[in-house]
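The complex appears here without one of its protein chains, the remainder shown in place.
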Amino acid sequence: MTSLEATNANSQWVLTLSCIDGPGIVHAISGAIVAAGGNIAESQQFASADTGRFFMRLQVEAVAQPDTFDARFASALAPVTERYHMTWRLDRAGRPVRTLLLASTATHCVNDLLYRQRGGQLSIEVPLVLSNHEAVRDIAEFYNVPFEHRAIAGKEDKAAFEARVLEVVEEQNIELVVLARYMQILSPELCEALAGKAINIHHSFLPGFKGANPYKQAHQRGVKLIGATAHFVTSDLDEGPIIEQDTVRVDHSYSVRELTLLGQDIESRALRNAVKWFAENRVLADGERTIIFR
Amino acid sequence: MTSLEATNANSQWVLTLSCIDGPGIVHAISGAIVAAGGNIAESQQFASADTGRFFMRLQVEAVAQPDTFDARFASALAPVTERYHMTWRLDRAGRPVRTLLLASTATHCVNDLLYRQRGGQLSIEVPLVLSNHEAVRDIAEFYNVPFEHRAIAGKEDKAAFEARVLEVVEEQNIELVVLARYMQILSPELCEALAGKAINIHHSFLPGFKGANPYKQAHQRGVKLIGATAHFVTSDLDEGPIIEQDTVRVDHSYSVRELTLLGQDIESRALRNAVKWFAENRVLADGERTIIFR
Amino acid sequence: MTSLEATNANSQWVLTLSCIDGPGIVHAISGAIVAAGGNIAESQQFASADTGRFFMRLQVEAVAQPDTFDARFASALAPVTERYHMTWRLDRAGRPVRTLLLASTATHCVNDLLYRQRGGQLSIEVPLVLSNHEAVRDIAEFYNVPFEHRAIAGKEDKAAFEARVLEVVEEQNIELVVLARYMQILSPELCEALAGKAINIHHSFLPGFKGANPYKQAHQRGVKLIGATAHFVTSDLDEGPIIEQDTVRVDHSYSVRELTLLGQDIESRALRNAVKWFAENRVLADGERTIIFR
Partner (left out) sequence: MTSLEATNANSQWVLTLSCIDGPGIVHAISGAIVAAGGNIAESQQFASADTGRFFMRLQVEAVAQPDTFDARFASALAPVTERYHMTWRLDRAGRPVRTLLLASTATHCVNDLLYRQRGGQLSIEVPLVLSNHEAVRDIAEFYNVPFEHRAIAGKEDKAAFEARVLEVVEEQNIELVVLARYMQILSPELCEALAGKAINIHHSFLPGFKGANPYKQAHQRGVKLIGATAHFVTSDLDEGPIIEQDTVRVDHSYSVRELTLLGQDIESRALRNAVKWFAENRVLADGERTIIFR
C-alpha cells in the first residue's frame, strides 16, 4: 500500500530501477541513499525468474537539506546505475502526472477519475478531456477540466483525432493517456507513439471476451462472474500488458444491460487503480507482464 | 440458499420444471400442491428472455400423510404438466445422488468432495472412484469409498477406461459423473452418453485459457486474478454450460507452481458448489447457459 | 437480480406481502393475479423460521388492458389479503421513490447516488439535499438537485435541522431519507418518526467498531479487512436492521487516512445497493433482520 500522506512534506523522492539480477545491488543503492543523506521510507523489490531481471522501487526522504537532495542523490546514484547497467527513473513523490483523458459515450470512468483527482486521491493533473462524443462535456466542465469534442464520422476524422492526440501529448507534456472507455481502436502508429504510457480499460476479464460487446459475449457464454481489465495499449488489440483486473459475481438472471451497468463499477475501480499506481511510479514492465509495487 | 436441514424430516419433495412462458403457470402448479395437501417451503422461478422459457424449482413439504404424498402429488401434477407441455422432475429432497468420481494425479478435489460427503454437506453417495493414477487411492479408502485404478498408457487403455465408466454408470445407477481433475479428454461418444450429467472442473476462468496448462498460460499473460470453472462436459472441449466460477487475486510474484497451489482452493470450491447444487436439483439447463436456483 | 428494463413498459406492478406462514398462500395470490389478467414476471418468497412469517415479492405484468389492471388487481387481491391477514403493498414497478438526502462534509456517497440517479440506475427522485455543511452543494447543483444548508452549531440548531427534515418529509411526500454520511446522531423522536424509511451508512462492518472514528478503531485493532454497513436508522445507535454490508482487504501498512479513503468505495457501494433495493421494494423487515429479495 501506498501513501499520499508521506509525500505531503514534498521531501520524498521515488526511485524505480531495473537491471540484470545479481548480488550487491541493494547494498549499492542503499549506499547511494546514505551518501546523499536520505532515508528509505518505502522499498519493494522483485527478481523475475522469467527475464532474469531485478526490479526495485524506493521511496526516499531527505533527512537534511531537502532542497539540494535531488542533486546529491543523482550524483551518488550515477556510478551505481552505470555499474549495473540500470534502467532507472527518479521522480518527486506526489508530483501530479500530466494526464490526457480520451472518452466516448460512457461517462462512468471519466466521472470516477475526475471526482478522485479533485479529492486528492489520484496524483494526476488533467489538462484536457478529448472525446468523439459530447457525453462527458458537462462532467469535465464541472471539474474545471477543458473539454474538446471531435466527432469521428469516417477515416479522415479518425486520423485527425489521432493527430490531435499526438499534438496535445506534445504541447501539454502529457505523460499518461487514459482511454476512459474511448471506443475507437487506435492505429498501430498511435499505439507505437504512446507505447508504455497509454492505459485502456477493457470491459471483460481478459483474455476472455476480447473485441466488441464483451458483456453480450459474457451473457451468451453464461459466465458466473464478469470482469474488467486495465492494460497498457499495444497495437495487438486487447493484448497489452495487464495492470489491474477485477471481477464481480452475477447469475443467470442478469440481462446484457444489467451486466453492463454492474460492470461499470468494476471498470471504474480497475481503471482508477491502474491510473493511481502508474502516477505513483508503481507499475514496471517485465516483458509482456507488469510488476505492480503496491 | 439452500437447506439440508429442511429435508431432515424426509417429508419434502423437490419439483423442477420448465415450459414455454405464459400466464397461469404458478397458479396451476400451486393448485396441484394445495390439492395434494402440500405446502411450499422454497420456491424460485425465472423467465428466460433468451429462450422464452419459464423455469421453476419448488421444495414442497407434505402437510399430512407424507407416506402417500408422492402419489397424490404426481396425480395432481399430471394435468398441469400436460397442459403446459412441461419438462419436469420430482425428487425427494435430500436423497443422495449416486455419483461416480473420476480422478488422475491431483488429490485436492476428491479429498474435498469426500470430506464433505462424509460430513453430510453434500447430498451424494459415491459407489466408486475410478482413476488412471493411484494418487487418490488412500483418500478414497480412508473415506470407505471403493477405488479402482486403470492405467491409461495408450488409445486402447483409454477406450477401455471409458467403457468401464459406462459400465459403472449402468451397473451402479450413476446419476452424476464428476471429473475431479481427471486429466484425460473424453471421447465425443462418452460426452454424448453422459450429456447433462457429467461435471468437469477446469483450472481457469473460462473462456480464458482453455486447453492444457492454464496456470502456465495465466502466468505468461500476467493476469491479476486466476480462476476456476465447473461446467457440464460436452464434446466441445471446455465449452460446456458453466455452472460455477470463482477467482482469486494474484500478483506478479506468483510462479506457475504457486498459481497452481493457490488455484487448488478455488477449484475445490467451485466444483464442490456445482456438485452440491446439482445434487439438490438446483441446476437447470437453458440452452447453452445454466440457471442456478440457489 | 432485478431488472429496470422489465419496467420500461410501465406496465408492471410490484406486490410485497407478509403473513403467518401456512399452506395455500401462493395459490391464493397467484389466483388473484390470474383473475386480474396478470402474468408473474418475477417472484421470490421466504418463510422465516425465526418469526414464523411468510414473505413474498412479486413483479406482475398486465397481459391485457394495463390501464385498468391496477383496479382489477386490487379488487382480486382484497379477499386474499384479508383471509391471510396480510401486511401488503402494491406499487408500480420503476416508480421513482421520493428521497431526501442528508449530508455533512463527506461527498462520496452523495456523488455516487446522484450520478447513478441521473444515469437511470436508481429508481429515486431527490427533491432536496439537506446538509449541515456546504461540501456537497456544487455536486447537488451539478445534478440539478436543490441544496439547502443549515449549520448545526448547538442543540437548538440541531432541533431546527430535525424539524426541517420532518417538514420536508411532509411537504415533499418523502418516502426515503438517506443519511449519506450525515454525521449527526438523530434524536430518538426523529428516529421514531422515520422508522422503516431512513437508511444510514456506517463506516464499519457492524457490529464491530460502533460509534465514532471506526477507521481509527480498525487501525488500532489491526483488522485485515475493513467494512461498511447500510442499515435502517433506529434510536439504538448503529443497531438498526442491516440491509447491506461489504468488506475490502487491507494490511498493516494502511494509515487511518488510507483506510478512510479506501473505505469510501465500499461505503458508496453498500449505500447505493441499499437505496436501490429499497426503491425497488426489495427490502422487507423480519423483526430485527431484513429480507432482501434481490
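Assorted remarks:
As written, the chain order gives the labels A, B and C, with residue 1 at the start of each chain.
Operating definition for what follows: a contact is a pair of C-beta atoms (placed from the backbone, for glycine too) under 8 Å apart; a residue touches a chain by one contact, two chains touch by 3 or more.
Everything quoted here is computed from the prediction, not taken from an experiment.
Although one chain is not displayed, its contacts with chain B can still be listed: residues 1, 3, 5, 107-108, 111, 115, 119, 121, 138, 142, 250-251, 253-255, 257-258, 261, 265, 269.
Mapped onto chain A, contacts with the missing chain fall at residues 22-27, 30-31, 33-34, 37-45, 47, 63. Although one chain is not displayed, its contacts with chain C can still be listed: residues 46, 48-49, 205-209, 220-225, 227, 241-247, 251-253, 255, 286, 288-292, 294.
By our rule, only the chains that are shown with their structure count from here on.
One inter-chain figure worth recording: chain B and chain C are separated by 36 Å, centre to centre, where each centre is the mean of the chain's CA atoms.
Along chain A, residues 251, 253, 255 each make contact with two or more other chains.
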